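Only one protein chain is missing from this complex, and each of the others stays in its spot.
Labels run A and B following the written order; every chain starts at residue 1.
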Amino acid sequence: MFKVLRVVIGRDLLLSMRRRADVANALLFFILVASLFPLGVGPEPNLLRTIAPGVIWVAALLASMLALGRMFAADYADGALEQMLLASAPLGLIVIGKAVAHWLVSGLPLMLLAPVLALQFDLPIDALLVLVASLALGTPSLTLIGSIGAALTLGVRGSGVLTSLLVLPLYVPVLILGTSAVDAAAGGVTVQAHLLLLTAFLIFAGAFAPWAAAAALRISLD
Amino acid sequence: MSRPSEAAQSPRPSFGGRINWFKYSSPQSFFPLAGAAIPWFAAAAALFCVAGLYVSFFVAPTDQQQGEAYRIIFIHVPAAWMSMFIYLVMAFWAGAGLVFNTRLSGMMASALAPTGALFTFVALWTGALWGKPTWGAWWVWDARLTSELILLFLYFGFIALTAAIDDPRRADRAAALFALVGVINIPIIYFSVQWWNTLHQGASVSLTRAPTMAATMFAGMILMALGFWMYSIAAAFIRVRCIILERERNTEWVAEYMREQR
Partner (left out) sequence: MNWESFDAFLAMGGYGFYVWGSYAVTFALIAMEVVLLRLRGREIMNQLIRAERPRRSAP
């Protein structure tokens, strides 16, 4: 079982390393969106501190959503996905492997980059740590939920916009929990409850999303 | 599991009182059934709506706190009920379609979606028009309103997904899976927004309704809800008949039906 996971993760990581530009583009998008907000709302430090958690979280959410198309599209185009459906390993497990690999190249860099962006907004250090923690717990959920949307819209025309239409409403709980964790930290309130709820959501998503995404892949390749 | 279309084409006499429910799950045998039922549901919808409107405008007394503005809730609350109820029914058909692989289930689900979206929009619109005089704001980010908005997005996602996929079988199954994922998510969204709302207790307004509701007010809401319910069934049946004809246009029974029509 772990061998399957290791093989799938290794393979997907290798493939995305060959297309480094895609990974870099999503990160650039994240930086750009977050940097546009101060230009849009004005440089008032108090205001920036107030909106920072929401802005950074929404930017991270959009950036991770942009990357969703890559999760299955290449394998779908070259027929590798059909082989995976026929493989003896459970499809749900393969989906987990692909989601982990996808998170490592899309979620993890966002998480590491977020504190730098937060400095632009003058967030206190405590809040920075909570921001990283909330992204560490939240972005995997985004990838897992997103995998369902990506699998459903496989090979459909205009699938990019459609995926966002399907997936964004489902992202709402993660966004709420993530931003309010950072808000609480910036306000000096304990953040344990927020992070626990994020963890609970992640476990829930980890248990159900790969299974649903596998069913969606079977439907799309039927 | 016997294939529904086969079961419908060879109606065996069923002994021992066993009813073959799958007989009615084929589009071919459901089509005339729905056609016969539509006028009854439409008439019931009109009847209940007229009675409901009469009660809500002429029988129910003026609310002491909200004045006449409260009369909006006679469509707001039933529309909100229907928006959620239709989504549940849609998810039920979607799940049935995925489990039993019946064609009609997917058609029913996609026939319900536009009507559900309509009632969701009505609930939001009337909520805004009720909120302005009552709370002083068109929109409040309260758990119920926000969940209703997300519900509208889920309906739109369902409709868009069905429309984007050319193969109707795949479209039905993909949209069905999305509906089921949505039905799991709605409670989570509701509770997360509610929890978030209690954190942001700034300029919030008390959302509790009047504690005692007059029996006539309740009767008005129930009558309107029944009217909307019957209307939804009628609209969904009309739409499912359109979908059946569109998808089965090349079958023998549709050709036969067209010959009978003239």
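Quick note on the criterion: contacts are C-beta pairs under 8 Å (C-beta built on N, C-alpha and C of every residue); 3 or more make two chains touch, one makes a residue touch a chain.
Just so you know, these numbers come straight off a predicted model, no measurement behind them.
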Note: the excluded chain touches shown chains B
Only one of B:44, B:84, B:129 or B:222 touches the unshown chain, namely B:129
Full-complex touch with the removed chain, picking from B:100, B:121, B:195 or B:253, is B:121
The one of B:71, B:103 or B:173 in touch with the missing chain is B:71
Absent-chain interface residues of chain B come out as 57-58, 60-62, 67-69, 71-72, 75-76, 79, 114-115, 118, 121-122, 125-126, 129-130, 132-133, 231, 235, 238-239, 241-242, 245-246, 249, 254-255, 258, 261
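The definition used in the following text is that only the chains that are shown with their structure count from here on.
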Between the Cα centroids of chain A and chain B the separation in whole angstrom comes to 32
Per the touch rule above, chain A residues touching chain B in the complex are 148, 152-153, 156-159, 162, 165-166, 168-170, 172-173, 176-177, 180, 183-184, 197, 201, 204, 208, 212, 215-216, 219-220, 222
Counting only contacts in the complex, chain B reaches chain A at residues 98, 146, 150, 153-154, 156-157, 160-161, 164-165, 169-170, 173-174, 177-178, 180-182, 184-185, 188-189, 192-193, 195-196, 199
